[in-house]
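Okay, here's the structure, questions in a sec.
Of the protein chains in this complex, all but one are displayed in their positions.
This part shows chain A:
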Amino acid sequence: MGNTETVLIVGAGPGGMEAARAVADLGKRAILVEAKGEIGGTPYSSYATLTPDLQETEEAMGHIVRGIHQNPAIDLRLNTRVVKSEGEVGAFHVTLESEDSTQTVVEVGSIIVATGFQHFDPGRETQMYGYYEYDDVITLVDAERMFKSGAIVRPSNGEAPERVAFIQCVGSRDRQIGNQYCSKVCCGIASKQSIEIKRMLPNAKVFIFYIDMRMYGFWEDQIYWKAQEEYKVNYVRGIVTEVIRKGDKLLIKGEDTTMGRPMEVLMDMVILSVGMEPSKGVDSHVIEPLEALLFSCCRAAPGRQIFFRGIRPPRLSFARRCAVVVSKDGDHGRR
């Protein structure tokens, strides 16, 4: 006999929090399990401001986070992981383990896996962007850290950069490394950050080197056109293949695909628009009992970006914004 009134949600990022709130709104009980000591997921821990309004993250997400803490129908378990999961839809027995190794078994009818993503590690890039060689090559995430600290500077010398280049699609849309998909947010985030840099350093020249800009809906007007028209950010259609040091500058090499010519341009700082990969937090004991359902769910939406990193091939990748939902009546789908 399972407990169909209770839903287990693994991961308390934006996806998991929203799922928990929705479960509570439906009058059911949510057990929200988070591996870390804080909820809010990647944006809450890593980003200074959020699209589309460039609002501070604390301000934009604070009320959602507080709402979770205050909701009596949400049983939040911090510093907790799933270590075992058995049973079937409608009657799962899931063993949770907290930081002090205490184990508890919960009976739940459905499980929502919202373990999120991790940023692509540019050390794996087949093209040579020098992230682990040069201080002045940073990622979108490093830049967010700088925005949080209130200054954007070249890490090598602490000076304000005069020329900044964003390189798009680092770790995404790249068959060579096995990530064919578009990460969908990095064009918007690079545009957002380019505005922020121009606000902080109005004399800086900012370039965005892209394959094609994918703004996905509402970010187009608020960010993309604004960056170009108000902030004079230069969007260059081109593929950068290499970043190397030349004196105290960085030389970016590649091809300007509009002009159809090779290009070599000097920059003070390069920001890699790293994409997303499935979270390593998706451990096998969470997935194993769900895998068959997850795969059929993905078959139901072929080609869609419903990703999940399974433990067996095909390795579907992560869930963005939310999760695969496996519920009692087998009505699994995506939110």
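Here is the rule we go by: contacts are C-beta pairs under 8 Å (C-beta built on N, C-alpha and C of every residue); 3 or more make two chains touch, one makes a residue touch a chain; residues count from 1.
Going forward, contacts and distances are computed from a predicted model.
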item: Listed names "ABC-2 type transport system permease protein", "Cell division ATP-binding protein FtsE", "Heterodisulfide reductase subunit B" or "Acyl-CoA dehydrogenase family protein", with the criterion being the UniProt name of the chain not displayed; value: "Heterodisulfide reductase subunit B"
item: Touching residue (missing chain; options A:Glu56, A:Asp75, A:Glu97 or A:Asp121); value: A:Asp121
item: Residue of A:Asn79, A:Ser156 or A:Thr257 in touch with the missing chain, whole complex considered; value: A:Ser156
item: Sole contact to the chain not displayed, among A:Gln70, A:Gln176, A:Asn203 or A:Thr258; value: A:Gln176
item: Sole contact to the chain not displayed, among A:Gly130, A:Pro161, A:Gly188 or A:Gly275; value: A:Gly130
item: For chain A, residues in touch with the removed chain; value: 121, 123-124, 126, 128, 130-135, 155-156, 176-178, 242, 244-246, 251
